[in-house]
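Every protein chain of the complex appears in place save one, which is left out.
Our next item is subunit A:
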Amino acid sequence: MGRVALRGLLAVAVITLCLFVFGPLLWLASQAFATSWTYPNLLPDGLTTRWWKVVLDDPALGAAVQNSLTFAPLTVLISALVCLPAAYAFARREFPGRRAMLIGLFATNAFPKMGLFATMASLFYALNLMQTVLGILIVHVIGTVVFMTWIPAAAFASVPRSLEEAARDAGAKPLRVFFTVTLPLALPGIAVAAIMSFLASFDEAQGTYLVGAPDYMTMPTQMYSLILNYPPQVAAVFSIMLSVPSVLLLLLVRKHVMGGHLAEGFQIR
């Protein structure tokens, strides 16, 4: 009896969770094909692909897609160049202020983004970074520093030193040891960091709007105005388009993200 009750409880919990996570997304996606929807009908009044045409014909939305798909990879690349050497240093070297720096990175995460952007504006005006690609990239990269430093640092730290020593004993130079032993073993962790950074950049809206609008609109910044100014079906179409790159990433990297690299990275050692 107890077992049956437990099974029933479990089934209810699983169904509720599915509905909670997927319900809103499916409901939103179905709007993209509806002519209109009258409450309380379970089905839309009719089906159409007209909203897709509206979105695809709007040059501003096309530009936003292009901007997003340019800024996100650039952000990941810059962030990797800036942060990966630091991640290696945090993992392998003991230096004064090491722990203070790791906590400092964490602290920047605790300051509300909105408040930061409000004050960053004056600095950006002073440095002439407003309405520039560089300014937008700086905003995006800042949002990725924690991921790009912490997760790869944990990945580098988990490469056994004995393997590196063995390679060195066999006569390999330090650089060669790094590129043939350390880096390949740390690569899955770095990949997770890159994906988290890509998503962070792809998702960034407030800072991009403040620095880039109206010259440089990205998909999330366009999404804000779409939701406020267009019929819901148009925003639904755009939502599906905006989710495609992220969902593809999810399918590609599910195993790595689930494999604990992310969790490892968030423990300061």
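The rule is short, and it goes like this: contacts are C-beta pairs under 8 Å (C-beta built on N, C-alpha and C of every residue); 3 or more make two chains touch, one makes a residue touch a chain; residues count from 1.
Quick note on the criterion: contacts and distances are computed from a predicted model.
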item	value
Candidate names "Isoquinoline 1-oxidoreductase, alpha subunit", "Spermidine/putrescine ABC transporter permease", "Phosphopantetheine-binding protein" or "Metallo-beta-lactamase domain-containing protein"; UniProt protein name, chain not shown	"Spermidine/putrescine ABC transporter permease"
Selected residue (touches chain absent from view) among A:54, A:133, A:185 or A:227	A:227
Contact residue for the chain not shown (choose from A:12, A:56, A:107 or A:166)	A:107
Contact footprint on subunit A, counting only the chain that is left out	10, 13-14, 17-18, 20-25, 27-28, 31, 37, 39-42, 82-83, 85-86, 88-90, 93, 95, 98, 101, 103-116, 118-123, 125-126, 138, 141-142, 145, 148-149, 199, 202-203, 205-206, 219-220, 223-224, 227, 232, 235, 239, 242-243, 246-247, 249-250, 254, 257-258, 260, 262-264, 266-269
